[in-house]
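Entry: subunit A
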Amino acid sequence: MIDVENVTKTFTLHNQGGAVIPVMQGASLRVAPGECVALTGASGAGKSTLMRMVYGNYLAASGAIRVGGLDVATAEPREILALRRRTLGYVSQFLRVVPRVPTLEVVMEPCLATGMDRAAAEERARGLLARLRIPERLWSLSPLTFSGGEQQRVNIARGFAHEYPALLLDEPTASLDPANRETVLEMIAEAKAGGAAILGIFHDAEARARVCDREIDVGAFAAAA
Partner candidate 1 sequence: MTAEAYNFAYLDEQTKRMIRRALLKAVAIPGYQVPFASREMPMPYGWGTGGVQVTAACLTPDDTLKVIDQGADDTTNAVSIRKFFERTAGVETTEETEEATVIQTRHRIPEKPLTEDQILVYQVPIPEPLRFLEPREVETRRMHALAEYGLMHVKLYEDISQHGHIATTYAYPVLVEDRYVMDPSPIPKFDNPKLSNSPALQLFGAGREQRIYAIPPYTQVVSLDFEDHPFDPGQWDEDCALCGASDTYLDEVITDDRGGRMFVCSDTAHCRARRAAGHVGAMGAPYEEAEA
Partner candidate 2 sequence: MSATSADFAPSPDGGRAGEGGSATPLLRVEALTKRYGPRIGCADVSFDLWPGEVLGIVGESGSGKTTLLNCVSGHLDPDEGRVLYDTRASGVQDVRLMSEPERRMLMRTDWAFVHQNARDGLRMTVSAGANVGERLMGVGARHYGRIRGQALDWLGKVEIAAERIDDRPAAFSGGMQQRLQIARNLVTGPRLVFMDEPTGGLDVSVQARLLDLIRGLVRELGLSAVIVTHDLAVVRLLADRLMVMKGGHVVETGLTDQVLDDPQHAYTQLLVSSVLQV
């Protein structure tokens, strides 16, 4: 489902004398449907960089990144947008939303974007918010007013609203209390059972051990500086 092949990444800092910083080379990995793979490595090893490249947020300098058959490294923006809408989900560490938009709308949005009708999308969003223990009285408020943990749970609800065949998780259990952490791990397990290919970063070793089938040390892809 996710197939990274010999990917290279460099950053060129034009405003600092055109310094070229190679950060990754020969990155290759493969995540099959129903599999959860953890990226490991020291801070700064390039875990997030690799995830961002898979999502199309960073440009790969060379190599191929196929997700559901589309090579993200060379695809047109609108192809990537379509991929993100239907196939590839991403739960980042931080919630970024438009001010004023109510929590329920924020969570419904990925479903609506796929053409799901409003009633069904709302039902799904309600279920997820309830499961993640966001009090119902908060659903009509913008999540920007919430605590960090609540924001993270809204973010997870949003990321799981549509059942993406491929999912990228960046520290999904960080800053969660034990009960909610447990719920999120259940949700990941369910997504796996549903056939999703999951690539994630988990600093929480116990969580990693519970949901991940394999670990890949990104340090192996470090570019020779």
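How these were chosen: all candidates are chains of the complex that A comes from, given by their letters.
The rule we apply is simple: a residue touches a chain if its C-beta (ideal position, glycine included) is under 8 Å from a C-beta of that chain, and two chains touch if they have at least 3 such contacts; residues count from 1.
Bear in mind the structure is a predicted one, so any value in this text is a computation, not a measurement.
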Inset, instruction - Could you check which of 1 or 2 is in contact with subunit A in this complex? - result: 2
Legend entry - Residue ranges of subunit A in contact with candidate 2 within the complex: 11-15, 18, 21, 23, 44, 46, 48-49, 52, 55-59, 76-82, 84-85, 90, 92-101, 106, 109-110, 112-113, 155
